[in-house]
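Sharing a structure, written as structure tokens. Questions coming.
All protein chains but one are shown in place.
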Amino acid sequence: MMRHIHALGRATLDIVSSIGRAGLFLIQSIVCLPSREGFHLWVRQMHFVGVMSGAIVLVSGLFIGMVLALQGFTILVGFGADEALGQMVALSLVRELAPVVAALLFAGRAGSALTAEIGLMKATEQLTSMEMIGVDPLRRIVAPRLWAGFVSLPILTVMFAVVGIWGGYLVGVDWLGVYEGSYWSNMQDSVDFVDDVLNGMIKSLVFGLVVTWIAVFQGYDLIPTSEGISRATTRTVVYASLAVLGLDFVLTALMFGDLG
Amino acid sequence: MDDPIMVEVKDLHFSRGNTDIFRGVDLQIPLGKITAIMGPSGTGKTTLLKLIGGQLVPDRGQVLIDGQDVHQLSRRSLFKLRRRMGMLFQSGALFSDLDVFENVAFPLRVHTELPNAMVRDIVLMKLQAVGLRGARHLMPSELSGGMARRVALARAVALDPDLVLYDEPFVGQDPISMGVLVQLIKKVNQALGLTAVMVSHDIKETLSIADYVYIIADGKVMAHGTPQTLDVNDDAHVKQFVHGEPDGPVPFHYPAPDFFDDILAPAGQFS
Partner (left out) sequence: MKRNNLLELGVGIFMLAGILGLVFLGLRVSGLGVGVPNDTFTLTANFANIGGLRPQSKVTMSGVRVGKVTNIQLDPKWFDAKVTMELDSEYEGKLSNDTTAAILTSGLLGEQYIGLTVGGAPEMLHDGDVIHDTQQALVLEELIQQFVSNMAN
């Protein structure tokens, strides 16, 4: 009995201390003065984190938009409301699918790569040696990556939504023969820039921060062995995906919950 | 030891989890000399270097560098102090996203405002000293282990530090690059008048370049002296370590019940 209480206590302390460390880590690395040097490091990471994830996001966005149109059409046509296809595709993409799916893809593509990269730097003592040279690795290694993730995910989300809407247009209008004018005008009548587009952007900003944070922290905090790196990479994808889905529910409830 | 003291370690205690790694270590590292810290694997030699560099905080005791207590310094002063230190890591620890040239230039770029032309001159000078001026455009992944360590040495001394810490510089090297490294460390040290602390368990190589040697075992300093005095030391531990005897006070066998009893144990009593 005592042993179980001990174990519970230890587990609680472990969790609290690891949350504390992660929080401290975030604050120490995200608060930094912009500099020319920092800008160049950030650009390099934007390339690694953002541009390199572009292809997968574009392709997935296209397919998701096409599937949405196909599925939506078969349902809507039953109500004689196939005119509303544009509205359905655009709303589901902008509010929900683009932020969430882009964030999940981002966690798999960029998040795991960040964890592995930083973990490898730790395992090969690059972080320690940087500290010994008198450069804070939080500033030099972690901060540019955090900022790059924070900025790139919203951009990827926008790209996802745009390509998805285009994919929906290809299937809905070009293939299934929905009237082009009503595809766009129904969309324009129902999508609100602030309520839908900007709320979607806010979601993806939050996801960008959380996914990158989890990824770099897992990399920075891992046990520097090959096994440690592979475990931490898995943990990044699992934790980040769960965090995205959980936060998505919370944010959706906050943003759209009062609409009924 | 009449030389002035550069680094002084007083009554250092450190533990990790429930294991005591150091139980009262005292060291005095003289200015301008190569001091080696030796001991069997797992005695926490690398930990000792990290304690000296201020990356770990001891449970008790002090590390004084040039009279400053490393662990009482603010983060800013500690980083300032570290500019006067170079450290050569076991794996080289070159930054994998920078090429050889930029690796050596890194400390110069972050700590000095030197114009590019001057940075270039200094970097080429350091690379020339380690014989890798021609390899300046290679990426770390294209270097052999020995070359990587030489580049790391060039980087460690790029800022002309006062103190260089070497972590197992000879581990895993073939005889040729080992010989090259031994010569280089000796040469660089003499040329720049550095104080060096070297952690190693390669006895022959270390004794050939060290001016003074500490042997650490069981969390304490077991013996110290010049290589000559250690060579003729009569203490059983020292003898076993310095001459590399397989059995002695550090036993060959992991603690186990008597071999015969174990073999002849009646069936059903296997444990």
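So that you can tell them apart, the chains are marked A and B in the order they are listed, and the count of residues begins at 1 in each.
Note that a contact is a pair of C-beta atoms (placed from the backbone, for glycine too) under 8 Å apart; a residue touches a chain by one contact, two chains touch by 3 or more.
If you're wondering where the values come from, they're calculated on a predicted model, not measured in any experiment.
Visitor: Where does the absent chain touch, in terms of which shown chains it meets?
Guide: In the entire complex, chains touched by the missing one are A.
Visitor: Can you say which of A:Leu26, A:Val100, A:Ile155 or A:Ala232 touches the chain missing from this structure?
Guide: Hidden-chain contact among the options goes to A:Ile155.
Visitor: Against the chain that's been left off, what residues of chain A make contact? List them.
Guide: Missing-chain contacts on chain A: residues 43-44, 46-47, 50-51, 54, 79-81, 83-84, 87, 90, 94, 152, 154-156, 158-159, 161-162, 165, 182, 184-193, 196-197, 201.
We adopt the following convention: only the chains that are shown with their structure count from here on.
Visitor: In their shared complex, at which residues does chain A touch chain B?
Guide: Residues of chain A touching chain B: 120-121, 124-126, 128-136.
Visitor: Under the definition above, what is the set of chain B residues touching chain A in their complex?
Guide: On the chain B side, the touching residues are 50, 53, 55, 79-80, 82-83, 85-87, 89-96, 106-107, 110-111, 152, 155, 165.
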